[in-house]
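Excluded from the complex is one protein chain; the other protein chains are retained at their positions.
We just call them A and B in the order they show up, numbering each chain from 1.
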Amino acid sequence: MPYTPHTAEETQAMLDVIGVKTIEDLFADIPADMRPKSFDLPQGLSEMETCAYFEKLAGKNNTDLVSFLGAGFYNHYIPKAIDNLVGRGEFYTAYTPYQPESSQGTLQAIFEFQTAVCNLLEMDAANASVYDGGFAIFEAMMMAVRAGRKRKKIVIDESVNPFYREMVDTYTDNIDVDIVVVPHADGLSNLDALKAAIDSDCAAVVVQNPNFFGNVQDFTELFEHAHANKAAGIISVYPVMQSVMKTPGEMGADIAVAEAQSLGQPLSFGGPYLGVMACTKKMIRQLPGRIVGRTEDVDGKTGYVLTLQAREQHIRRAKATSNICSNQGLCALRALIHMSLLGPEGLIRTAELSMERAHYLADRLTMIDGVELLNDAPFCNEFAIRLPINAEDAIEALMDKGFVTGYPAGRAYEGMDNVLLVACTELHSFEQIGVFTELLGGIL
Amino acid sequence: MKTLFAQSVPGRTACLPPKPEERAERFLPKELMRAKRPVLPEVSELDVVRHFTRLSTLNYSVDSNFYPLGSCTMKYNPKYTEYVASLPGYTTPHPALPQLPKGAQFTQGSLQTMYEAEEMLCELTGMEAFTSQPMAGANGELTGALLIAAYHKHKGNKKTKIICPDAAHGTNPASAVLAGYEVVNIESKDGIVDPEALEAVLDDSVAAVMMTCPNTLGLFESHLPTIVEKLRRVDALLYYDGANFNAIMGKMRIGDVGFDVVHLNVHKTLATPHGGGGPGAGPVGVSERLVPFLPTHRPAKAEDGTYYLDTDLPLSIGHVSPFYGSFAVMLKAYAYMVLLGGEGLTQATERAVLNANYMRKRLENHLYIPYNRICMHEFVASASKLQDECGVRALDLAKGLLEKGHHAPTIYFPLIVKECLMFEPTETESKETLDGFLDDLIDLIETAKKDPEALFSAPHNTPVRRLDETKAAREMVLTDEV
Partner (left out) sequence: MAYPENILYNKSHEWANIEGEEATIGITSFAQEQLGDITFVELPEVGDTLEAGDEMGSIESVKAASELYIPVGGEVIAVNEALEDTPEKVNEEPFEGGWLIKIKLTDEPKGLLSATEYAELVASEAH
């Protein structure tokens, strides 16, 4: 049998040591009436056959589509060295670094990841990751609820990614937390309405930058207002664009979170992705998950350990800051290697190449009769346009021609059936943009 | 080792994209831009490759060392699954694509993969339906608790408590609390759940009991039928923590014996790599009465044989991940199941249990084993007698094992056994490997009795020696300031 090395002789020798006759004797504790009622699994296959089967399945997905679909998840270039390095078994077949003497590779990598995240977002501390950007928002809210003691209200901007707001609704359904959604104003965060919603029961206000419509705003004043009312400011950001955008730290955010899929993770139909969480010094004790700290060994040599573990479920159980155990370790390593290979200049160029293409596309699209930008606020690599027809119809019409037009805003926002979100990255060619514009113009 | 930040030289570059024609200032007003460039390593590609290659060599891993970490099922991770998950057909599709008009036709491969994987998990566990959305074991527990809450809410039941046995993983009570429940602990008797202790706290306010079987001591929960019967009386549900599922594949199905919800840790039982802490996947299976509440966008098969995402689920709890969970991880798990088949999976369980019992038997005369009878895939020993004799604790034995080139077992869990060491060898280790490890461990125990100092100061030959965790926690140096 594959992956079990026991020969018949060895098995017998081991059974003799144990003092039983057959392997089945080891399962005598499971009575007959608790045995499987059915176990109709297929016969196993050889590796060769298995790979052929999955090659066939994978072949049923189309990889030739030209896609302008983003909605918070983007196809950026992934340097080839990443797969090579994270493919080292020493990284990917290790467990959570509970024994620091034999886990310095993983621990130092997490420490460097925390450093990179803090430098990118200009925050004081970061954890070793959580599952994804949406779960990071939920965890950030729970941090604020704990820090805010008896405060139970979370004010969230409607232009925060609706995929994440749906997760937040699911996760908070059975707990004593009130989610107050403040409607957007034509694709922009309604700063006045957000401020007005922050009262003495509010634990935190949650915004996203760029928001779901791609618009970029400054939340400094909003966070000042939140602080004046003893509420925390939470911001969800896009790591690639963060290389040029005003940082959560500069805006005075208390907690910054991100989906870091854009840092070296393939789209892979939804995951695994990478939830990033960073916070101010004041909030560190509320931070969930693994955190690595630098220290010394008995000989005075620098080393790294999991620290502040008393917050975590394996010690604190029901009183832990979170239930998280496994996180996205290898994805965080990918992101760290990605940021290291690109460096500050490479990350900035990635942002700029993507912005350049998106703005070129926006200019071309708005030349089509009846197509206009949703608003005139600044944007980076994704933007919203209003079409003369239903966005779903436009998407359907171009799908057959091999183009994924974008995301229909009407899925998540009332009265926006004609609004389409379109995204570019550095991987789009100007030629593709030209063809796409002509095709879209042709159906409008 | 110097961090990559400390190796940074301004102006040095590695994998640089082409130069843009426009800089960001053209698109963003100054007040929306950051004042300073981010401080990230400025290094060459060789610097990066050498740095991470060297870091990797500081780790113990399944690929390089025996890793009998109890409760973690550190089995060998077959390499072909990495190949399968890296096929461009799988890595390319955007997860929102099948949700768009006509989008599903371009992602039939991924949808079919998810559908088949969930079907196979159903047969493997005897559950009615599965969701692939939960992103790790603990996330599966939380999802399970939310499903339980949705079920009771729908029935109009007023439930406020979840019962966890004292031997449970810490994630169980933490997940129950995160889902809005009060946790009630019950004490074990003879290493397993005591039906009388359960009866004493069981009333109409109990939403569920979270169990694992075999439990964290590696013992089969023989009162299971009684427990199921008791729970039915108060309409409480039974949750199965799948962390120990490697012990029962082909021998018992979770659904057949009355569990209502289960999460599996595919990074344990189904051989996907742990990645130094993740990513995992925690698919959740449910019995018939919980099916209507499963997360939405469920992969489904139409009459014409095509696959689609079902959103016609009015009672669904919504989404626990933005799309369909850790797709690539579930893909590896499915590829593992396809290769092994029913017989291979059963044999994996048989040999995992064989290896655990062999280790237990060979150790019994050297280390105290509190529940010394036929165990399942893991067992717990205790260094408490050794500690009384010579002061050497479980921690010291663990460090001694590191020095000998083995990963340590899990120590100080479960909390109900003092100075415990929890061994889980898994099925992929050979008799020679087990013998080599056991010889070294027995040797350490003998050394401890004669020269405990040698263990107190271990390890000596690892990349670093014992680290000052108090200093780390008090000073909190969490980033590299250079």
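As a convention for this text, a contact is a pair of C-beta atoms (placed from the backbone, for glycine too) under 8 Å apart; a residue touches a chain by one contact, two chains touch by 3 or more.
Because the structure is predicted, anything quoted here is derived from the model rather than measured.
Sort by label and list the shown chains the missing chain touches.
The chain that is not shown touches these displayed chains: A, B.
With the full complex in mind, choose from A:60, A:227 or A:316 the residue touching the hidden chain.
Going through A:60, A:227 or A:316 one by one, A:316 is the residue touching the chain not shown.
Sort through B:16, B:234, B:313 or B:473 and give me the one touching the missing partner chain.
For the chain that is not drawn, the touching residue is B:473.
In the whole complex, what residues of chain B lie against the chain that is missing from view?
412, 469-470, 473-474
In the complete complex, the non-displayed chain touches which residues of chain A?
Residues of chain A in touch with the missing chain: 285, 308-311, 315-316, 319.
In this section, only the chains that are shown with their structure count from here on.
Calculate how many whole Å lie between the centre of chain A and the centre of chain B, each centre taken as the average of the chain's C-alpha atoms.
Spacing between the chain centres: roughly 20 Å.
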